[in-house]
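Removed from the display is one protein chain of the complex; every other protein chain stays in position.
Just so it is clear, A and B label the chains in written order, and each chain counts residues from 1 on its own.
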Amino acid sequence: MKTEELKSASRLDRRDFMRLVATTSGVVAASLASGRLAWAAAKTPGKINAAFFVETKPTMIAKGEGWFEKMGGAKFNWSEVGSGAEINTGMVAGSFDVAFAIGSSPTAAGISQGIAYEVVAMVDNIGPAEDMVVRKAANIKSPADFKGKKIATPFGSTSHFRVLGFLKLNNLSERDVTVLDMNPDVEVAAWHRGDIDAAYVWSPAKAKMLEDGGELFSTYKDLDAHGYVIADLIVARTAFLREYPAAVAGIVKAYGRAVDLWKTKPDEATAIVAKQAGVTEAVAKHDLSEYDFVSLKDQLSSEWLGTPGKPGKFAEVLKRTADFLVQQKSIRSAPAVSAFQKAINTRFIEQALKG
Amino acid sequence: MVTGAVQGWIRRDGWLSTAAVLAAIGTWELLSSFRFVPPDLLPGPGAVLRAFVYMLHNGYRETTLWGNILATLYRCGAGFFLACVTGIPLGLAMGYNAKIGAAFDYMVQFMRPLPPLSYLILLILWFGTGDKSKIALLYLTAFPIVTSSAMAGVRSVRTQKVQAAQSLGAGGWQTFCYVIFPSALPLIFTGARIALAVAFSTVVAAELMAATNGLGWMVFSASHFLRNDIIILGIIVLGILGILLNRLILMLDGAIVHWRGVE
Partner (left out) sequence: MLAGLPGDRWVTLGTLGVIVLSWTAVTSLGLVSDLFLPGPELLWSGFLDLVQNGYRSRTLWAHAALSLERVLGGFVTGAIIGTLLGLGMGYNRKVEAFFSPFIEFLRPLPQLAYLVLLIVWLGIGETSQIVLLFLTALPVSAVAAMDGVKGTSVLRIQAAQSLGASEWQIFRWVVLPSALHEIFTGARLAIGVVYATLIAAEIIAGSTGLGWMILDAGRFLRSDYVFVGILIIGLMGLGLDRTLLTIERRVVHWAGKA
């Protein structure tokens, strides 16, 4: 804009030209300054309340190595959660500013219900990383074999979303199959005692149950094909990201750095994740490779989150997820796609990639 | 005083009670050491004792045993105290004045059968994930109990006594302080005892959601990590605390309301 004005200025006489240059440079200088001010002179929060999962993902690297705190510019008050539903409850209650790896299903529910947060980045595209583990002794070979059995899954999570989808696709009702609400570590304990026949969850719990007399009953391909795509996201309270945009950009940058470490130096990344998640390096390596950790740059593509002004396809994934939840009566209603598009805020990814 | 206590103990066949408890512990030890019950289902008294000693030195998942006890007692005490401070005056007013009673009674009666855990999630949404929501839960649980008891206490005062006081020239306030309130005290204390017991039960339930310390949290957390020895330890500590709290209020009751049962 500014260069074109300057070019056309050559057609004016000298005095007008000088006046134009003066005003234009003033405008340019002012906008650059205010732009920079908005990011740099933004105050840093005293403390950032963050919710997180103990999980085999690069979030553990950025947390464990202190990158979130360093680049976010403040001390973190970490609260461990067991499910996205807990994150939603905490957000409504005002207990969290930022949440890492909340699933697309609870996020869709939250946006539909008007929880004031925005998606600032993706953590991953889940795919095979969350799937059904069945007890070998339960002899479950086909979907119909689930009748009369107990499946445990954290209610309100992406795994729960997949379980409901699985039941629907295979014409099973919750009278045929008992679905129990359990957080991941509760599931591991119940599994060990023999209380449940199957569990749909993520690692490290998934890996522990597989080691403990379990086998994989793969459902993800079928579910993904039918549109039950699930992903994990980073969300931040709207009021928080408006007040402290630099902190949020720093947080996103820290996560991007962690993903880069996994892609460029997988062994080093695996070691850190293993230690933070309390699993062996072999398990960590296997779990990490099941996820599709979309790089920050790719998240801006139209496949995923898109850019500010040009929303990507992911908003539609959220919309479809919300519609399914409405069908299930889990939420009352789902807004139009535009609401989800508005709730995805990729300014921070752009800012993170710049710096 | 000691001989009196010992005599009381003998009179109540205290030796039989002690023997019963020892027999129970002995049976427990036998069941576990002879593997009648698998050790991972029922750790023996020795294992629980070892867990106790270990916890005294190293804590449990970044909490100490003493810290958990204090956290639980604080929540219980705060909720109970707030309930008494607001509920007893309201109950007295409700008993004294029929209109106030009519205004609030149905609310109080509806709150009583409402199971605390059913509305905990709402309290967490309203008050956050910290101690406030738990104290609010305990307050709402204890409040209807003390209020009802205070109201019943005032209503139980015999009209003859009130009339007697008034015929001696006592004013409204004096009648209240010296006749009505003391006569209501026995029932108020009974209500307080029940309320404290219920609050103690409920605080453990409150620590089920969004808690990071406390005895209840400790028991639930231990169950997630298959630490049955810590579960049993937590239960024993909770049981002893419950008995102590009950005895404490009984003592206060006996000391303050020495006119209980005297008509």
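Definition applied: contacts are C-beta pairs under 8 Å (C-beta built on N, C-alpha and C of every residue); 3 or more make two chains touch, one makes a residue touch a chain.
Just so it is clear, the model here is predicted, and its values are computed rather than measured.
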Sole contact to the chain not displayed, among A:Val252, A:Leu296, A:Leu318 or A:Ile331: A:Ile331
Sole residue of A:Pro58, A:Gly73, A:Gly156 or A:Pro204 that reaches the chain not shown, by the stated touch rule: A:Gly156
Residue among B:Val85, B:Leu117, B:Cys177 or B:Met251 that touches the chain left out of view: B:Leu117
Residue among A:Gly114, A:Gly148 or A:Gly309 that touches the chain left out of view: A:Gly114
Touching residues (missing chain, whole complex) on chain A: 83, 85, 88-89, 92, 109-110, 113-115, 150, 155-156, 173-175, 178-181, 190, 193-196, 325, 329-332
Chain B, residues in touch with the chain not shown (by the definition above): 12-14, 16-18, 20-21, 24, 41-42, 98-99, 101-107, 109-110, 112-119, 121-122, 125-126, 194, 197-198, 200-205, 208, 215-216, 219-220, 222-223, 228, 231-232, 234-235, 238-239, 242-243, 245-246
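Definition applied: only the chains that are shown with their structure count from here on.
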Chain centre separation (chain A, chain B; CA means) in Å: 43
Chain B residues touching chain A - in the complex, by the definition given at the top: 121, 124-130, 133, 210, 212, 223-226
Complex interface listing, chain A residues touching chain B: 79, 86, 89-90, 92-95, 183, 185-186, 188-189, 192
